[in-house]
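Structure record follows, encoded as C-alpha cells.
What you see is the complex with one protein chain gone and the rest in place.
The letters A, B and C name the chains in turn, as written, and every chain counts its residues from 1.
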C-alpha cells in the first residue's frame, strides 16, 4: 500500500498492465515522450519503449479506429482521448466499430479496448474542457461505461477494464485528479493523501465492473451518483445533516441494479446527481429504472440534480456546477416530501 | 388539399421552401440527379438546378460541416443523411459545431440548418439501416429533434424546421414512407391514401415545433410515443380494447411538456413506446419527467416498451421490433396495476 | 474587389447519363507496358509521376508486356480465372435467389472480380483482409465454403453470424476476412491498426484494406492514410474505383481534380494507379505492395480502375442515372474475358475448358445452394432462435440482457 493521487493510480494501473501483459499498448495525443497533458502516462514510454507507448496524430477517429484493429489482432490497446469533449470525431468508430464488432461477427472478432478520457468541469475549462458525455455511451449497447471517484477504485477499475474483453469507455473526472473535490471551490484544495481512499496497492488488483459501492450508508434517502459528484453529495449530506445513503455507481453501464434497488426500497427516496446536462442524461435512465423497480416504495418524486441544459459556460462555472448547495436542497426536498 | 405519401409530403416541403426562399439549398448523398435513395428529393434538381440541389461526397462530417458554414453565411441548408445509422461521422460537427455556435458566439453566428434522416426498422435493413438514434441528439442542448408520424405533420414540421433559426435534427421513420405501419408485418401493406392524415395542403403551412398531438384521446392510460410507434400503439389500443390516450410527441426536444403532464395527471398511468434501444433512450427522459411532474398522480409504474438493448438484428427483426403485442401487454400491465 | 464577376459553384457532372453516351476520355488510360516499375524500396513521394498513369500488363491481343509482367505461373492464373468464374456464377445465382425473395438483399461484384481475387492470390493465407461488401471474391479465392457464404445470405439456421447482419456482410477470421461493417470506411483504418499491431508484435503478417472510390471521402480514409504513413504500417490500401457510388460518379468523390492514387502520394504513401480489369496487373501490383509491406517498407495505396457492372445492390436501379450500355463501352473491358484471352494465347486455356469450367462452377454453386437451402431461409423462418439475439453483445451476458431475454420470451 502506498498513497497515490488519482493520476498516479491511473498511471500505476497502466504500468502494472504493461508489465504483466505484452499485448497491452498505450497511446494517444501527447501521451508518449511528454506523458500526457495530465501526466497520466508520465514515464511509461521511458520504461516500456516506443512500440508499447507512443504519441498519435490528432485524430480521435484514427485513434479509436486503429485501437479496434489492434484489438481484433489480439492486443489490448489502452487509448487516451485528451479530453472527453474531443471524443466526438471518434464516436463513429466507437459506436459503429467497437461496440458492435463482437455482435456482428457472432464472436469471430472482438475489440477488447479501453478508451480513457478526462471528463467533467470545475477547472474553468469552458465548454471544450468540461463535458460529461457519459450518456452518449450508456445508450450504446456493447459498450461498458465506467467512472471512478477515487484513486483506489480508479486503479482497480482501470485494470479490470483493460482485462475486460469488451470495449470500455473509461471516464476520469479531472477535477479529482489531484484531490477530492466537494464543490466548495472557494476553500483550499484537499490533497488525496488526506483521504484513506488514496491508499492503493502497488501491484495488481481489480475492482469488479458492474459493482457499485455504498460510499456512505444512510437511511433517509438514497443518492445515486458517480465521479466528482460523489464528493459533492457527501458534502451536501454532511452540511444538511441528512442521513443520505450515497451510492457510487462506479460502473455506469452495465450497472449494479441490485444495490440501487436494495437501497431505494429501504429509504423510499432517491436523489440522482450528475454533472452532465440534464435532458437525456444518464440520470434519466436511473430515474426510469428506479421508478420501474421501486415504484411501490417511493415516497417522493425522484430528484435530479445536474448540470443545466446549456453548454458548460466559462465565467459562470459555479452557477453551472451542481454544487453542495443544490444537492443539499434536493436532499431536503426529497426527504421533506410527503 | 391532395393525398400524399410521407415521401411526397417531405418532398413537397422542400419544394415549397426552395420556391419561396432563395437561401434554401438541398444536398446530400445521391439527392441530386437521382433524387435520393428513398426518392425524397426526386425532381428537385431538375426544377431548381444544381447550385440549389446537389449531390455530395460520401462524408457525413463534410455534409454537416459545410451546412454549418452555409448557415453562418446566411443560407438555410437542408442536408440529407442517407440513413440515421450513418450520422455518426457527422456527429462531431453537429454537437461541437452546429449545436453550440449561437451560444459560443453569443448570437454572433448561427446555424439555421435542417438535417434530415430516415430512421427506424421494420424493413429488414439490419443493424445499419434500422437505427433510431434520437436520444443521442435530445441530450445535446442547442439542437431541436423532431420526428413526424404522418404526411401532414411531416410536411408541416419540415417547413417549420427549415424556417427555424436553430439547428434541427429531422427524423423520418422510413417504415412510414409509403404507408402507416402498425407492426403487423404479416398483413398486407396499407397505403397512405387510405388514411385522412395523408390529406396535405399543396402550399405552405407549418406544424409548430414543441407541440405534441393527441393522436387518440383516451382515459385509461397515457401512451407517449412518436414516429412509427404511434401506429403500433394505436393498434395495441384497438386490439386490447384499452382506452389509451396516445400522444404523438412530434417534437422530441424541446418538447410539449404541458400536454404530457395534463394527460398523465388525468389517467394516472403511463406507457412509453419507442423503437430505439431502451437504456438511456429518450424514453428514460420521458419517464424521468413524468415521475417528476406527475408523481402524485401515478397509480402504476411507468412502462417502457422499446427495442431491446442489442444491435438491430436482421433475421430476428420481428422479435426485436416492439410490436402491438408487446405494447398491448404493457397497456394491460399499466392499467391492471394497483 | 470591384471588377470581379459573381462567383459560381462548380458541381461535377458525369459526361454520360441515360440517353447520353459517356465520354471515357476522362479515364486517362496508358498503353499496356508503358508505366515504369519502381523498386519496392522506392521513396513514397517518388511514385508521384506514375499515379496519374495506369499500370497495365495485358495488351489488346492478350499478351503480357512491360516491366509489370508478373511472370505468373499459368497454374496460378488458371486458379484466378476459375475463382472469377465461380464468383460470377455465385453472384448470378444469388441475384436470382433474391428476386425469388429467398434472400432479402444482395450485392454483386460483377465486372470487378479481378481486384479482390488477384490480390488474394498475391497474399499469404494468414494475411488479414478488411473487405468492403463487394469483395466476396476474396472469400471464394481463399476457399471459404460457398455453403457457408450462402447460409449467411439466407440468414438461416446455419448462418455463421447468426442472422445478425444483412446478406453479404460475411465474417471469417479463419479465412482472414474481417467482418464487413456496412458503415463505409469503418474497416479501412482498422486494417491499419491491425497492421500496426502486427508490427508491434514483430509478426510477419500484413493487412489488406479495401474501400470504394465514393467512400474515400469518409474520415476513415483520411485516418487510415495518416496513421499508415506516420507509423509505416505494413498494409495495402486498396481503393476500388468502379466509377460509381450508387448514383454518383467518381467526380463527386473528388476524382475530377486528381486521381485517388494521388491522395496516397499526398500523404507520403507510395501509390499506384492500376488497371483493375487486368488480372496480371492486379497480381503484379499486389505483389509489389505486399513485398513493400513485408519488407517493412511501409504502406502502399493502390487505386484499381474498374467498373461496377451491375446495380449497386438489389435495391438499386442504375438505368435511372447512367447509360444502359456504359459497361459495354468501358475501355478496360471485362476482367474475365481478358484473362481468358491471355491464357488462351499462351496455350493454357481452351474454349472447351472454358465451357467445361462454366458448367462445373454452375454445378458447384447449385449444389451449394441446395445444401444451404436445406438449412432454411429467412422467408421460411428457419433462422437462429430469437433468444440468440441477446448473445454476443458482451462477452458475458449482463443482468439487464438476461432480463430482456426473459421478457422477449414472454413477448413482453
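The definition used in the following text is that contacts are C-beta pairs under 8 Å (C-beta built on N, C-alpha and C of every residue); 3 or more make two chains touch, one makes a residue touch a chain.
Model, not experiment: these values are computed from the prediction.
Engineer: Missing chain touches which shown chains?
Structural biologist: Computed over the complete complex, the missing chain touches A, B, C.
Engineer: In the complete assembly, which of B:35, B:97, B:156 or B:281 touches the absent chain?
Structural biologist: That would be B:97, which touches the missing chain.
Engineer: Which one touches the absent chain: B:5, B:110 or B:198?
Structural biologist: Only one listed residue reaches the unshown chain, and that is B:110.
Engineer: Using the definition of touch stated at the top, determine which of C:295, C:329 or C:356 touches the missing chain.
Structural biologist: Only one of C:295, C:329 or C:356 touches the chain omitted from view, namely C:295.
Engineer: Which of C:77, C:180, C:269 or C:343 touches the chain that is not shown?
Structural biologist: C:269
Engineer: Using the touch definition up top, pick the residue from C:134, C:162, C:232 or C:342 that touches the left-out chain.
Structural biologist: C:232
Engineer: Could I get the residues of chain A that touch the absent chain, sorted low to high?
Structural biologist: Residue positions of chain A that touch the missing chain: 29-30, 32-34, 37, 50-51, 54-62, 85-86, 88-89, 124-129, 278-279, 308-311, 313-316, 319-320, 325-326, 329-330.
Engineer: Which parts of chain B face the unshown chain closely enough to count as touching?
Structural biologist: 22, 25, 51-52, 56-57, 59, 61-62, 65-75, 77, 89, 92-93, 96-97, 101-110, 141-142, 144, 164-166, 210, 254, 257
Engineer: Just checking the interface: what residues of chain C touch the absent partner chain?
Structural biologist: Given the touch definition above, chain C has residues 1, 4-12, 44-45, 48, 52, 124, 196, 198-200, 202-206, 217, 219, 221-223, 226, 229-234, 251-254, 256-258, 262-269, 294-296, 298 touching the missing chain.
Quick note on the criterion: only the chains that are shown with their structure count from here on.
Engineer: Quick check for the class: compute each chain's Cα centroid; which one is farthest from the centroid of chain C?
Structural biologist: The most distant chain relative to chain C turns out to be A.
Engineer: Which one of the chains is closest to the middle, using the mean of its C-alpha atoms?
Structural biologist: B
Engineer: So the centre of each chain is just the mean of its C-alpha atoms; given that, what is the distance between chain A and chain C in Å?
Structural biologist: 41
Engineer: Return the distance between the CA-based centres of chain A and chain B, expressed in whole Å.
Structural biologist: Comparing mean C-alpha positions, chain B is 31 Å from chain A.
Engineer: Tell me, which residues of chain A touch at least two other chains?
Structural biologist: Residues 61, 89, 92, 96, 103-104, 141-142 of chain A touch two or more partner chains.
Engineer: List, in ascending order, every residue of chain C touching at least 2 other chains.
Structural biologist: Residues 162, 164-165, 169, 181, 183, 219-220, 393, 400.
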